[in-house]
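Note that one protein chain is taken out, while the other chains of the complex remain in position.
Moving on to chain A:
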Amino acid sequence: MNIKTGKQSNMLGSTRYTAFRPAKAELDRISLPAAILNSGHGTSFQSGSNAGCGTEEPCAVWVVAKGRSFIQLPVRASAGESLAFFAFSNMAAAAEAKELNDNSGAQDETDSKKNEILRARNDGMELSKEEKQRLRKEKKQQKKNKKDDKGQPDNGMGKKDKKPLTAPSAQVTTQVQQPVVTQKALSASPVSEAPAPVDRPAKSKAELRAERRARQEADRASKQAKKGESAAQPSVGKTKAPPNELQPVVKRLPEHIQADDPEVVKKLAKKLEKQQIPVRLDYGYKVSLFSHLHQYSRKAPLTQQMSIPSTVIHPSIVRLGLQYSQGIVAGSNARSIALLHAFKQVIRDYSTPPNEELSRDLVNKLKPYISFLNQCRPLSASMGNAIKFIKKEISNIPSQCKEEEAKSRLQASIDNYIEVKINLAAEAITKFAIEKISNDDVILVYGCSSLVNHILCDAFKKERKFRVVVVDSRPRLEGREALRRLVKMGIHCTYVLISAVSYILPEVSKVFLGAHALLANGYVMSRVGTSQIALVAKAYNVPVLVCCETYKFCERVQTDSFVSNELDDPDELTVTRNGRTQLKHWQSFHMLGLLNLVYDVTPPDFVDLVITELGMIPCTSVPVVLRVKNVDQ
């Protein structure tokens, strides 16, 4: 074996690499390390004998470099060409490889179609997760830099990672620069970009090479620094579609909650471990119909399992999580606004680490926070939409933007979102809703919806004469808060529990309900008990009006309340009015389950009208609004 160590070793400092170019005869005798074979990659190398690359089939090249980065290059080698590969841990130095290739030329003795596998180190083939992520980041950065260099006469340095090498020399450069960690590269994707002409001026190559080298150096330096830092981000490795591309947006559906599926639980635990967030354990016996949902205890907030102050989670997020899990901040508008304010604080305190893009790094910083909040209390649909909005805003920040400007822009857009989607929407909804309130109306409300209370207070201020029936239910007894607010305004109120709703309904002329989310098939997700009220109202022919801002519209489809819901602390059900808790030892009865559901789903046939800031629409028109909204964005 010819081991050739290039002079590059000096230029790149401590980079160590070896390269070898086996003779043709030797190819057959290349005994590939067992690990490569076992890993199932590089199928064309299964046996040196069959040497499938005599033909023009693409075969896989596994170049293993120091640092155990896998680079897989689909290569189509034609006979008579020699390929020299140099494995570097810095991808850019592959330009060296190209050069060497050019130099070596076709005069090599090898007509080896196969490509060599280089191993700089024999530490085993398993990539650590960190390595993989580092690799992905490099790749992303490469791509990003490539986009910048695009204007220059480029030598086929395309964004495509997977291309069959038709002109080995040119493509090797490309390929090695864009390490792909998956096996998908085996697919011979059509060469959309023409193979770079070999007669490229060497000057530009050298320039680019130098650039890349510099970048790589800085990269490595920063990576060394970051090694001691907090956990690597669990980047999913999906290429983010640039926001202004008009490709069909693939909607990512929320993960199905599957607390009883050990696989999913394990995956989640792994993900949380990577993010250094403690896993919250389920509490108590779960009713079998809802065993796929998580059930947490209020007495065991997540913060007990973390060190305070936490190094991983921003303190305002920790506080927010605690407020959510203890029920201090409740109600979907309140939760969303609190979330947005906390994120504003995070952005204020954020500073871009060197050599990182704010637009990507900040999004990755937010991911563990979101997981943490999800563990404290499952995210609501409105919070999900708010998070999507923030992520989109962050990724839309142009790369040339200075950090201060970017941060102030983000904060302004968050303020704008709160103002437009929540406050002004409430004003618009109130305007429409007041048209529907006539004098001598008896209006029934359930629980405490901030929007409905706002509407009623406004209508009262506008001199409408009506009275209100407030319906309440255990264990939250939120209706008391609504009652307090309405009585304070001076509105005539009646208070009943939900068990008396069929008694009170003949007196009622309209029912106003708030919503937690509106699903894409027209179903209304709201506090548990809402569908019951809508059902009884329908039976009495009383119109039911749902008031909901459009930012709560969600792409999910659900027809029953079981599939996706939230289970609250079962201990809350044990407390009764006079303090006696006969159920204090409910855990000891193994056949006894306490179910404290939070949400339920109302079918659109029971709802007469939905009032949004876009106008009054029938419940079946929710998908139209979603469609119109998506077109707008």
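Keep this in mind: a contact is a pair of C-beta atoms (placed from the backbone, for glycine too) under 8 Å apart; a residue touches a chain by one contact, two chains touch by 3 or more; residues count from 1.
What we mean here is this: contacts and distances are computed from a predicted model.
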Exercise. Look at the options "Translation initiation factor eIF2B subunit alpha", "serine C-palmitoyltransferase", "Mitochondrial import inner membrane translocase subunit" or "Integrator complex subunit 11" and return the one that UniProt uses as the protein name of the missing chain.
Key: "Translation initiation factor eIF2B subunit alpha"
Quiz prompt | From A:Ala300, A:Val487, A:Leu573 or A:Ile617, residue that would touch the chain that is not displayed | solution = A:Ile617
Self-check item: Touching residue (missing chain; options A:Val279, A:Ile434 or A:Leu609)
Solution: A:Leu609
Quiz item: List the chain A residues touching the unshown chain?
Solution: 436, 438, 510, 543, 545, 605, 608-609, 614, 616-618, 620-621, 624, 628
